[in-house]
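Some chains have been omitted; the remaining ones sit where they do in the full complex.
In order of appearance the chains are A and B, and numbering begins at 1 in each one.
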């Protein structure tokens, strides 16, 4: 943008100065200064590129015909590799400056120092995609088999919000395990915004995972979920409480969220809390249950329902 | 897209081959191949065209002035009729190939065989619109009369998420009752993504329907809702459980969701389950109630609240 002259309207110009001062002078000014990360809309575009490689034609405008598949993949991967590498480099820079608090050492090209590392990580993650695609196929089949309203696996692929939520999570988790900062969370928020399903990139989730409806689901950072687990809307896999340090701040990096073993089903609105809470394999947690201790395998847990008063 | 040469970067080219193989070789490869449906973003555009005929100017960029109404309708209906017909034809093709599992018989023009049928259905649905518009007016008035925070019916029209959710549902249901596959679900997911309100296209819903706030509402496929029913956020009208066939798969096509009679109000977070559960007319279901048996007419049902422990 070429430099603009000051507003002819002196009041608006004074507002520019006041806003600029507010951004600079509050105790968070540096955060903004360090914040060279692409904006949320740009990360949403990266998100859509990533998904269009895993499921060509499903989330965008155009279907992709069989004959054009390899060309679609070539063109998309080319752009994606460049875009993903750049975002990773900026994320590494952002983190090195403690979340943007420290000034950039290379203000004109903040990601220069991280280019090589970023490209290596971007390649590793992209080379995970063939395997991710196979796991996501298991997720699709699990949805079809788990929902009487689904008339085909194709219907699941085209119209179930969990597909986007879980595909995004598997990508974000691949970045998270390679210690890419901030970017995985920005990607998972794109899916959260569109689906109402909030999965922290740190969560470990096995294949054959199905979330029906999904709005309001929250899955915390240190959750571990086995194979062929099924959740409904409004399920929270959360923290019971968290320890605080000497300054009263929550201690980061502790196992705070539950373990869900293979073939568990958790119905709508159930809340399962705590890092040492384990739901044993093949168990079923009924709707709206509140669970803060472990449940053995092969168990059905139902909440004693409050009596209804009729008038 | 003209054929691209292989990547100069041999690693990326090898990734193209691996991804292509993963898409082809897993047991869902055919689903993708058969999936000639337009992508979700394209269906979102169709969705917006449909709504802009029912409520000109409300959901898009521009308001539509009185004098320009008929021209707006002409221009939009022209494009909409073509777009809707094409999507219906592709949906019929998709379903004929069992959700995309079978290869297309006309790979170059998959919807050719369904063009006539699709146009007939598209016309029928569009000719329902004048009546849908009248029913939606009743919905708007019900919202205004049901919410003390609404200062005019116009405010409801412009700013209540239930307007989009219910308008989309009434269109999707008109397609569903004419046995159009997949497309109604894709349309309802557009509204679900934007509003957090998940209404299956199969649900039958009378006029004067109001959902306040709406996030987390789930209304299942075989739900039947009468006239002037009011729901709040987080209400589930769902299935109690479902029968499985010899192979352990849920049996599709059974009445699984409840009946809500005329003038019923259901407060936030209530869960009503089961295909033989009926909430009788004029009844009220209190917030967070869990209901799995029928409630007679003219009854107020409240949950016995859990005692609160103070510390």
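For this structure, a couple of remarks:
By our rule, a residue touches a chain if its C-beta (ideal position, glycine included) is under 8 Å from a C-beta of that chain, and two chains touch if they have at least 3 such contacts.
As the structure is a computational prediction, the values presented were derived from the model and not from experiment.
In this structure file the full complex is assembled from 3 copies of one chain, 2 of which are shown.
Quick note on the criterion: only the chains that are shown with their structure count from here on.
Chain A and chain B, compared by their mean Cα positions, are separated by 25 Å. Note for the complex: chain A touches chain B at residues 53, 55-63, 65-66, 68-75, 77-78, 81, 123, 126-127, 129-131, 133-134, 137, 140-141, 145-155, 157-161, 194-196, 213, 215-216, 233-234, 268-269, 287-288, 305-311. Of all the residues in chain B, the ones that touch chain A in their complex are 1, 3-4, 6-7, 11-13, 15-23, 26-28, 31-42, 45, 94-95, 98-101, 107, 181-182, 185-186, 188-189, 192-193, 196, 198, 200, 202, 215-216, 218, 220-221, 234, 236, 238-239, 242, 249-254, 256, 269, 271, 273, 288-291, 295-296, 299-306.
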